[in-house]
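Please read the structure below before turning to the comments.
Left out: one protein chain. Kept in place: all the others.
Moving on to chain A:
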Amino acid sequence: IFFPCRHDDLKEMLDSNKDSLKLEAMKRIVAMIARGKNASDLFPAVVKNVACKNIEVKKLVYVYLVRYAEEQQDLALLSISTFQRGLKLIRASALRVLSSIRVTIIVPIMMLAIKEAASDMSPYVRKTAAHAIPKLYLDPDQKDQLIEVIEKLLADKTTQLVAGSVVMAFEEVCPERIDLIHKNYRKLCNLLIDVEEWGQVVIINMLTRYARTQFLNPNINESLLEEGGSGDKTFYGSDGNDDDDEDEEDKEKKAEAAALAKRKPYVMDPDHRLLLRNTKPLLQSRNAAVVMAVAQLYFHLAPKAEVGVIAKALVRLLRSHSEVQYVVLQNVATMTIKRRGMFEPYLKSFYIRSTDPTQIKILKLEVLTNLANETNISTILREFQTYIKSVDKDFVAATIQAIGRCATNIGEVRDTCLNGLVQLLSNRDELVVAESVVVIKKLLQMQPEKHSDIIKHMAKLTDNIQPMARASILWLIGEYCEHVPKIAPDVLRKMAKSFTNEEDIVKLQILNLAAKLYLTNSKQTKLLTQYVLNLAKYDQNYDIRDRARFIRQLIVPTEKSGALSKYAKKLFLALKPAPVLESPFKRDHFQLGSLSHLLNAKAGGYQELPDWPEAAPDPSVRNVEVKESVPEWTKCSSREKRKEKKVEKPFYSDSEGESGPTESADSSYSSSGSDSASASAESGSGSQSEESEDASDSEEEEEEEDKKKVWKKEFKKLAQGSEEQSSESDERKRARKSKQQKSESESETDGDEESDSESSQSESDDSESEVDVKNKKAVQSKAPSKPVIKETKKEKKEMSLLDLDDEPAPSPQVTPVNSFLSSSLVTDLEGLSLSDSVLSPAISPSGTQKCYELLHRISGEGLSVEYCFSRQPFGPDANMVAVQMHFANSAATDAKNLHMEDVKLQSGMRVTDFPEIELLPAGETTTAVMGIDFCDSTQAANFQTHSRKFFVSIQPPVGELMKPVFMTENEFKKEQ
């Protein structure tokens, strides 16, 4: 009766006209919710206020609605229209609340709202849309539609805000659709460092799984073999994975791996490398979850030699809150089992303080035990010595076990440990003594014959000791009764006396002892055994009665007992293998850092970490249109920019023609620069975008600069011939160029480069799409038979279009568009006509291509060799790039038998020799063509040539790794 009264009072306040009263009422209601009190009967009164003008009231109403909508579905629907209206104006928060109302009826409405929001202008709204996806995943019917939205958001251009949320949605809705990641993989890698911390964790975990399905095991060659070695070393080891069967399997695998390694040397996929490189700086994150995520990524994905970097970061986390320590230590414990060396330098960081919580102490102990080896065991044992004196008895017990494990693992200290443990037997604390007995029992099992005195000593302890320990002692005496023939029967006598008062585990061991003694020493113990068996026969515990009956049948020969009693001795006194003291943290099959790993049980929604594939799936699935990799370019640091300028210099000094316009077009060099450059690359060689993409994703960022350089060179080449027409305008442009450079450097110093490039990028996005439209028009207007020209045309258009930005009228140029066209037409037509007819290695007219020097006249003793990329298919092998070599003999004598030998290549590369040139007379020149398969990398191919052996190398510029391809207009569009 009292509650409705108070609620009436609240209802009144909510119905009033004053915002302050409403606010007061809402505050009280929300406070009730926070305390966990039921406020659901106020729903109608509150819902009325959803359209309230006062923003604070409105927010609190939202809070209320989200809490109770599920319970009051019908009433909640009343408010939906308000939110739908809100979707237009306050999109993000309206969408957030709408999606949080977990009412299935409104799912279609939400689906529409999410779809709309996913293409909203504001990245914040898109982020909210991504957040809303898992909320909508109430019934599986929606899955397909949701996946569509996820796909769209994954392809989002300015993703650093959205990325974390959308990957989260991906993980919740469709973690199995790994194919959605392909196209976005590189983008995610490159964006990672700019994503907020929580997103980073989710993305890294997802990418770990992704990489496991897409790349090859980097340790396939050496690690398996090595592990085998270490397994041998720790023969008694608890830490190695030397279960017998497993070992066999391992060996097989190793053999396989070794065979495989011989067949095919491992080359890391550049994308694999990209992931490792881009996650490494995150080890320096302040967020422990991020550090852990990177650590597990390295542990699962990196080549063995590189995993070490994570140790330092993980040790740093040990300074954090105790809960963080707890999780980190669990993972470190697992890591130390597999890779002990990694943490060895940080041994002392795992030393235990008396103030640590018990669970931390025990985990640290585990790590210390795992880290113990011949060299550090004495330090570790000294530490253990101090721990044994601790007040915390659980911890002392754990320490004793740890000592036991050290002793089993490291043979040298076994005796020392045993002695130490025996001393502990006289400890005043029962727990300590009991634990020691248990551990000693395990140790003695390894070499019982040496230690009969210890067994004797322990026999004396049987009277006053904990049951578990007593059971252990009895077992020990029974097992090795032959070593202590005098004492054993006496112990049995004493035990028989107290049999009825013992605990069950002890009784069982007494029975065991009796049976074993009966078999070895029946003269002395026959009666005792009978007595014990009789006592056991009437025991309350059926286990013990069972055991007694079983033993009696086995050992006491009667006429009824069958053939088995003959084998009784064998049965009871079989040689038992020493127990393997194992770390409880051997949790191979769970992904580190996961909840499942910590609990050592599969948690709901856990995604298995897949095994490495035998053969790498097609890496080209990750290739994307260059346009989409734009964000990658915006990430250039100022340092790179500076470098960039440096490489520009020589280029400008000898450049002519249109390189000016292109450069000036990208007033914010980054995004549009790459764009036009890529376009030019396409046009330059007339190749598929795929290949150029390959190149653009090559390893180092510096190489990206190289690329740009290359592309610019391409421009230059394209421009050759147009110099007469544009030389005049060129000078003007150069002046402008320098001005621009200055402004660029200014913008650098203000250091706000990120936001700078961000804005410029969005600008260029716009212009890009504009250009696209125009391009399409241009493409359509062209004849289908001349695809290469078409592309050139496109590029030119684009440039001139962009040019408009800072140059109002292109007219001052002598013949603006046409001249571009005609000039480049010349070069392209050359290529076109030749490639049309010839598909065998052909010698193309030089002049248009840039020649690189292979061997200088001086160092070649008169012979000079230049090479260029003829940009034609190399007939014998489609994967090879044709390299045209010009030999010139300027020496006084003839050169003979020019050929290649001792080719030293990076793995995967192949070379087709040029036919041997038998004679090159003095003063003459000749040309030959060879093919090189660079494997789409820019590694240099090294080899020796000429009879006198000159060591030379060919380094391909990125743009030259293309092949000309013919396609119809339609095909071209499709590729686009």
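FYI, contacts are C-beta pairs under 8 Å (C-beta built on N, C-alpha and C of every residue); 3 or more make two chains touch, one makes a residue touch a chain; residues count from 1.
Keep this in mind: contacts and distances are computed from a predicted model.
Just to verify: the chain that's not displayed, which of "CCZ1 homolog, vacuolar protein trafficking and biogenesis associated", "AP-3 complex subunit mu-1", "KIF-binding protein" or "Exoribonuclease phosphorolytic domain-containing protein" does UniProt list as its protein name?
Answer from the UniProt record of the missing subunit chain: "AP-3 complex subunit mu-1".
Who touches the missing chain here, A:S16, A:S81 or A:T386?
Answer from the full complex: A:T386 touches the omitted chain.
So one chain is hidden, and I want to know which residue out of A:L599, A:V621 or A:L919 touches that hidden chain in the complete assembly.
A:L599
So one chain is hidden, and I want to know which residue out of A:H7, A:K48, A:K143 or A:R316 touches that hidden chain in the complete assembly.
A:R316
Which residue, A:P281, A:P610 or A:P921, contacts the hidden chain when the whole complex is considered?
A:P281
Please give every residue of chain A in contact with the chain that is not shown.
19-20, 23, 27, 30-31, 33-36, 54-56, 59-60, 63, 66-67, 70, 92, 96, 99-100, 102, 122-124, 128, 131-132, 134-135, 160-161, 165, 168, 193-194, 196-198, 201, 205, 281, 284-289, 291-293, 312-313, 315-316, 319, 321-324, 326-328, 348-349, 351, 353-355, 357-359, 383, 386, 389-391, 428-429, 593-596, 598-599, 601, 603-607, 637, 639, 749-752, 754-755, 758
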